[in-house]
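To start, the structure itself, in structure tokens.
Every protein chain but one is kept in place in this view of the complex.
Labels for the chains are A and B, by order of writing; each one numbers its residues from 1.
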Amino acid sequence: MARVGVFVCHCGENIAGTVDVAAVAKAALDMPGVVHAVDYKYMCSDPGQTLLKDAIKEKKLDGVVVAACSPRMHEPTFRRAAEEAGINPFLCEMANLREHCSWVHDKGAATTEKAIDLVRLQVEKVKRDRPLQPIRVPITKKALVLGGGIAGIQAALDIANSGNPVLLVEKSPSIGGHMSQLSETFPTLDCSQCILTPRMVEVARHPLITLYTYSELEKLDGFIGNFKATIRRKARKIDEKLCNGCGVCQQKCPVKKIPDEFNEGLSFRPAIYVPFPQAVPNKPVIDVKNCTYYKTGKCKACEKLCPTKAIRFDQEDIVEVHDVGAVVLATGFKTMPVGNFSEYGYGKLKDVIDGMKFERLASASGPTGGAIRRPSDGKEPQHVVFIACAGSRDRLKGVPYCSKVCCMYTAKHAMLYRHKVHGGQATVFYMDIRSAGKNYDEFVRRAIEEDGVKYVRGRVSRVYEEDGQLVVKGADTLLGAEPVEIRADMVVLATAVQAQNDAEELAQKLHVSYDPYKFFAEAHPKLRPVETNTAGVFLAGACQAPRDIPETVAQASGAAVKVAGLFSQPTLTREPIIAVVDRQPPPVFSSCVGCFLCKSACPYQAIEEEVIKNRNGDVLKVVAKVNPGLCQGCGTCVSTCRTKAIDLEGFSNEQVFAELMCI
Amino acid sequence: MGQPDTVTQMHDTAPDAPRVRCFAVKKGTNRRPIGAYFSQSEGRTLTPEKYMSCHHESPSARHSLAARLKEVGEVDVADCYQCGKCTAGCPAAEEMDVAPSQILRLLQTESPKHEKRALESMSIWLCIGCETCVTRCPQEVDLPRAMDILRQESLARNVANRAADDIVAFHKAFLHSIERSGRVFEFGMIGDYKLRTGHLFQDLGAAPSMFLKGKMSLLPHGGGSKREVGRMFARARAAKKESQP
Partner (left out) sequence: MRVGYYPGCSLTGTSREFDESVRSVARALEIDLAEVPEWNCCGSSPAHMIDTTMSIALPANVLLKAKRAGLAEVLTPCAACYSRLLMGKHEIETKPATRAQVERVLGCPPGSLDELPKVLNVIEFLAQIPETIAAKVTSKFEHTVACYYGCLLVRPPKVTRFDRTEDPVEMDKLVALVGGKTIDWSFKTECCGASFSISRTSVVGRLSSKIMQDATRRHAEAIVVSCPMCHSNLDLRRREINRRMEKPTLIPVLFITQVIGLALGLSEKRLGLKRHFVPVKLPAKTLPAQVVS
């Protein structure tokens, strides 16, 4: 006879506010097999766990049901407690009275009734649980970091410095990301490149970091500790070993008028190019779409002039497969295109630019050498209007969320402009100033108080061109919403931060979930912010949500610690919730008939064929076998098996039917 | 009459103290709004600055203009976060006494005092209905629709701003003309408007050339099924009367 204990948690007011927990505990005592039932305010607390442990020992329980919250958070907690009290941890089950009952129903007898039913289900299940042993799998101690911006750089360095090899994959020709394009950084105004480039060089020189630029992840198979990453190394059309980065090819390339991505289209680059002088690696790449040779079959000027004969027009992409144990996603963000804003000229007005363009204008390495010049005629703008929340917090045309970094960089832009153009006027249209962060609000106040930036609270309705100037129509909501019309020479839109265009595709490749705006989802918004719900895949930086540099770096280091922690274990322990194929004594061997429908149904390629032979080596039977390392316990094979030869540990057919039959 | 002016006064238990009920929204699970709202007994105005947050179950809120807008116009004033983009683009904002965004603010408080200010404003009559605001509103608040309802409410409560008399007269003359002849008979409509407003000499200069260019006729148009349209107006009026107790 089973001896089950039921422990009902109040979860403060969360459950007890809606469900009569005492009644649930009382009703549980009447369930067959239950010998002990109590309710307690916080079962997950130390006294709560002690309550559970003591009861297991004193009442000699052989099964435990904790009726509390979602098992997602606290199942490991209670299973550990059960194990400490001397019973197999898999003999502990949870009834979710919070998410499945108290949060979704109003207070009342029916709600309590449902809570009792949920407990009854788990009691029936736990009575049929059998002790399971955790599965141990080996770990490949090498990490894959996707994205070579500041997030990827930081994560790669931290992982490598913990003694584990890293493969850093960046899709563009150089690492550095958005941060390499920035002029100065808030709130200290230190030069972005000056603090970033040493890190870039460190990555390139680190003995444990393999750097693959101009490369992309094609496919990721496997599971935590044992991933197989397929990576496409796009052909640079250059022999990187021979190239010494002299730059002759760039100077001699006859194609000159390709908008320069690094300078946000404010200048031009040739068809063979290094994205920027401080690029890592400092090796050029041929832009096949724009190269005269690939278009017409003629030219090859670069090949003729290359002193080291490093040009390879016939170079092909290389596809490699790497074994890695963990993946850090650090693929960053993009900003909303200026063309999205119909009321600000659909991108037709040349002097309406976005924040990234302003960064290039203000940057010493930019096309103007750091002088503020407007794109239309190269004149120094005398009045610049900065529009915050361009697309952010805009349900209609943009995104409903706050992009977080714009308030700060807009203050920085206005400040830089005031420093660089003496007598120039800077006006910022804003809705709220969100400057939470160390020294952030002080920075904004400095822009207003010391640098004389005019802040107007209101959203701009329209920007149009008149007589070579831009007319900005706004309203000052702090003056009773008085209409304001400003004639400006340049308008800078603080455009919304968005997920990368290919974020959804990448998320699907990695089985990582994402939010409605295609930002990758963390495993828990508060307590597991750098993990994803795919074990072994971690997050860093703005691919998860809009972030500034300090936050990105902190998160990247956090992800690196998670990876290092994972790699510090000799083997990996996995939950034994896996499928098993029935085995019987000869001459039956197994009720499996070897149809292998399960094999084609399995999404994880976990079903193998096992050949059963007699002593003479004659084949007696071919039956299915589950690879415990690959099986994820999804149960698809169980439902396809015609002879019911496969069952899922911890969720056996017997258990599921028992649960169904008891209500 | 003595109005409570601080939150603490609202708990005054003196027999002659205004009966102000105070509700606290249940604090509890993380899926419910946490906050408090205050409401007042009938006919009394609570010092508006003292409200904290409004809740759909508030007894006064149920009869507020905001609630009415939500019900009949599907306009939720709570959506407005006061960015002022509507005002910034409004072609008539310069003439208005209360900016369009401020009209929404007046409704957000759900205080009768503020609602009165909105209904008595000139702004609701100066709205041209160009729909620029709703085209650009980041929160998609249908302000033109709100203005329509406010105008009709203002007329129903007889509190329309007197300075808008001529605008009201124009609209009424226009609809009257439709009711009588099925179509707008411009000469008759303008005459009606002039009689309603006393602006007898306005635009007199343009009139002769209007006739000369064949742009205005002295006799009503034919057709237009005037009886049918008249019946429609009658039925609509009857239905309105029925719905109002």
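Going forward, a residue touches a chain if its C-beta (ideal position, glycine included) is under 8 Å from a C-beta of that chain, and two chains touch if they have at least 3 such contacts.
If you're wondering where the values come from, they're calculated on a predicted model, not measured in any experiment.
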Out of B:Arg68, B:Arg117 or B:His171, which residue would touch the omitted chain in the full complex? B:His171
One chain is left out of this view; which of A:Glu170, A:Glu184, A:Glu343 or A:Glu531 touches it in the full complex? A:Glu343
Interface with the unshown chain - residue positions in subunit B: 91-92, 94-95, 126, 128-132, 134-135, 144, 148-149, 151-152, 155, 166-172, 174-175, 178, 182-184, 186, 190, 193, 202-203, 206, 209-210, 213-217, 221, 223-225, 228-229, 231-233, 235-236, 239-240
In the complete complex, the non-displayed chain touches which residues of subunit A? 342-343, 345-346, 348, 462, 464-467, 471
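Note that only the chains that are shown with their structure count from here on.
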Could you give the separation in Å between the centres of subunit A and subunit B, each centre being the mean of its C-alpha atoms? 48
Residues of subunit A defined as touching subunit B within the complex: 13-14, 17, 102-103, 343, 389, 393-398, 431, 457-462, 473-477, 480-484
Touching residues of subunit B toward subunit A in the complex: what are they? 28-29, 31, 81-90, 93-94, 98-102, 132, 136-140
